[in-house]
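First, the structure itself, so that you have it in front of you.
Of the protein chains in this complex, all but one are displayed in their positions.
What follows is chain A.
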Amino acid sequence: MDVLAYLIPISLILGGLGLLFFIFTVRTNQYDDPEGNAQRILNGDWDDHPKP
């Protein structure tokens, strides 16, 4: 049962990281334009070099 001492904190930390990442995405307005984001993948503008 000693393994619990590692596994429980690990599961909590991983879950917490997911939560923090989600909060980051919400805060940076990444859900404002879901349709646009889906279409922008098809955009060829910066295929050859990254956007400066």
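Following the convention adopted for this analysis, contacts are C-beta pairs under 8 Å (C-beta built on N, C-alpha and C of every residue); 3 or more make two chains touch, one makes a residue touch a chain; residues count from 1.
FYI, contacts and distances are computed from a predicted model.
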item: Candidate names "Putative Cobalamin import system permease protein BtuC", "ABC transporter ATP-binding protein", "Heme exporter protein B" or "Cation-transporting ATPase PacS"; UniProt protein name, chain not shown; value: "Cation-transporting ATPase PacS"
item: Chain A residues that touch the omitted chain in the full complex; value: 1, 4, 8, 11-12, 15-16, 18-19, 22-23, 26-27, 29, 32-36, 39-45
